[in-house]
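Mind having a look at this structure? Questions to follow.
A single protein chain has been removed from this complex, and every other one stays in its place.
By written order: A and B. Residues from 1 in each chain.
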Amino acid sequence: MSSVATPSAARREAGFYLRRPGLVLSVAVILLVLLWAVVPELFTAHDPIAGVPAERLQGPSAAHLFGTDETGRDVFARVVHGAALSLRATVLSVLVSLIAGAALGLLAGSRGGWVDSLVMRVVDVLQSVPSILLSLALVTALGFGTTNVAIAVGVANLATFARLMRAEVLRVRTGVFVEAARAAGVRWTGVLARHILPNSLGPVLVLATLTFGTAVLEVSALSFLGYGATPPTPEWGSLVAGGRGFLATAWWMTTFPGLTVAAVVLATNRVSRALDGERRLV
Amino acid sequence: MSALLEIRDLVVSYHTRSGVVPAVRKADLTVAPGEIVAVVGESGSGKSTTAHAAIGLLPRGGRVESGSITFAGRELTGLSDKQWQGLRGTDIALVPQDPTVSLDPVRRVGEQVAEVLLVHRLAPRRAAAAEAIRLLRSAGIPEPERRARQYPHELSGGLRQRVLIAIALAGRPRLIIADEPTSALDVTVQREILDHLEGLAVESGTAVLLITHDLGVAADRAARVVVMSQGEVVETGSTREILTAASHPYTRELLAAAPSLAREPLRPRRDAGSDVLLAVTGVAKSFDGKTKVVDDVSFTLTRGRTLALVGESGSGKTTTARVVVGLEAPTEGTVTFDGNDITALGREDLRLLRRRFQLVYQNPYASLNPRFTIEEIVTEPLRAFGVGSPADRRARAAELLDQVALPSGMLARKPAELSGGQRQRAAIARALALHPDLLVCDEPVSALDVSVQAQILRLLVRLQEELGLTYLFITHDLAVVREIADHIAVMRGGSVVEYGPADAVLTAPTAQYTKELLAAIPGAVAPDPIR
């Protein structure tokens, strides 16, 4: 039986993905965009900054997949080269929310008492202001630029992480197996490190993947409003904003960068849903 | 007499994402008009699926693959939604398993009873409301006018089950399917509800298909018993035949294991002895500073003996157990373990003393860390107290599994890969790791199937003999108590109402409440159930 286990497990694995073409496509989209960010030159020969004035405002074609803009720059090249900046900002913002939020949640959930009350009141307040407004306030204070936008979005999303982490810690903490460990004589630090943390981190990591999608949207929204990278540096949100003046004549300038953002968000959401338990059900 | 319900060669399976899971492989049963038939089996036997197929309410993914279900001569498999709607409520009705979640929480109780009449246009709205009150009264609900205007959460579990019985009877059905109608209720309430259901059914000539895991309940109520195991009907017969001359080995196993029918102690009972290990004196516990969940509880436990703490939900028995093991601090009173007052110990001193008393929980699904292997679980107390090298601990783990009769191959498994009984054995192995003197067992078998219950009880008794353990055994089940206890403390409303040697309490109880509890045990009158 053990001799056939490996191939049949592999087949089951393959079957899992075959029955989910959307998931496979999503993983492919994410890999592609990551490659754009790391080695953009592999995907386009055009310069993202310097345009060819003779080729301005051309529609999509074989030479210019996403068309060209008003100064003759290749839109596809700008989308590909913009990936690095957009993704770096997104990852930074998710890391800020994840690390700060999870630390606060762990502190609140494991210490309890007034520490818990204090942390949770701060989280309440963070959540009483819509996250976009909160990040706008932070941008006002910190100043413009992609890094500041990323930090602002990260702080604005931190409350959800703190709340979930605390809830998970409390759920696991009141679990019978945790009490059983305590009744067996395990020290509190051991219980925290060996029982509570490993069992409560999973949902928080899933939230991080889910937040990746919203963070892409929020970062690009702020850069659409003009608080991100300074032109002519390409960045997805500002690319869409750049096409606003040409809606009637050059639809491709807004449509393709926007579609790229949507595709990345859809793909990460799909993957995060898969991480959230589809595997376990099968 | 022709059959009212006739199920022939029924095959039901569940179609899930991961494939087709068979639930009922071959079921045959008949119910005559006005007859009470019990279907008995453990969880996973297919008894509930069979019953739900008969009313066309299989859970999601459930499908009747083949076989026939006829009701009063009419084939039910393949009926349309519309046809089923006409049948349900007026021909076949259902009393569900858990009354606490089976009523719509935002609709008044009276409305929910009247809905049956409105759906089938048996009465106009106003008359239906009046009829609902009459039905509630006949289901044994006091002050039905007031109750009808209340919402489900304002009623106790027992009253809610009566409401569900009123709903089932509202359309004057010819058959009621009662799916474990009382397993979520306390024993004393169980008996009243079943008495009432039986009475109403007999009075109105309604047939009842009673689904139960408890052979005692079946013996008390049914004229005929159908025994199911692993999706198949293994034996059918009159209740007397099943109880006295069961032919199928599974039925005999079930009979032997049914706790409500077993009466012999698993080992000779022991006297009080003199070596006091645990003394609980005047313990009281209040969580809100006002109501005392436990009030003035005192008892002593001598080495090598088993004391059973018996009571229904809310009696304070679990809180008492938690105070004993130092998981809760008592508001008043002391707990003395082998001369140490644990209520006065500091945190680290208490931790060190924990080596000598360990706890086994009710639910082995929740009490084991799902990420640990069985080896990690069993050796955790050793790690906590720095006992032995990793190699020593591994050897001890294998030894412990051997003691609880688990194969050592289980060491590398995760809890999810074990059955409920195996998990409880692993939990017991963990409790034994540090050679404790006292084991506090909080309902250690109530989450398990009856045949597994018997195995675990026998294991506990054997371990007590071998290792000289002392048990404080928390349970609601007097039949379990009968098998293992040397002494019994009966709790009610936070206080001990009766305390004494097991045989005295069981055969000549002095407290009224103990008498009621003993009378309420299903199957108490067996093996001669037909009075």
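In the analysis below, a residue touches a chain if its C-beta (ideal position, glycine included) is under 8 Å from a C-beta of that chain, and two chains touch if they have at least 3 such contacts.
As a convention for this text, contacts and distances are computed from a predicted model.
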| item | value |
| --- | --- |
| Missing subunit (named according to UniProt) among the choices "Ni/Fe-hydrogenase, b-type cytochrome subunit", "Peptide ABC transporter permease", "GntR family transcriptional regulator" or "Glutathione import ATP-binding protein GsiA" | "Peptide ABC transporter permease" |
| Touching the absent chain when the full complex is considered, from A:100, A:115, A:205 or A:266 | A:266 |
| Candidates B:50, B:90, B:190 or B:514 - the one touching the absent chain | B:90 |
| Contact with the hidden chain (one of B:3, B:32 or B:57) | B:57 |
| Touching residues on chain B - with respect to the absent chain | 55, 57, 60, 81, 84-90, 93-94, 96-98, 101-107, 115-116, 119-120, 151, 153, 164, 167-168, 170-171, 287-288, 291, 293, 311, 313-319, 362, 442-443, 494 |
| Residues in chain A touching the chain absent from view | 121, 124-134, 136-143, 213, 217, 220-221, 224-227, 237, 240-241, 243-244, 247-248, 251, 254-255, 257-258, 261-262, 265-266, 269, 273 |
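Note that in this section only the chains that are shown with their structure count from here on.
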| item | value |
| --- | --- |
| Length of the line joining the C-alpha centres of chain A and chain B, rounded to whole Å | 47 |
| Residue ranges of chain A touching chain B (in the complex, touch as defined) | 175-187, 190, 194-195, 198-199, 281-282 |
| Complex contact set, residues of chain B against chain A | 17-18, 325, 327, 351-352, 354-355, 358-359, 361, 363, 366-371, 380-381, 383-385, 427, 430-431, 433-434 |
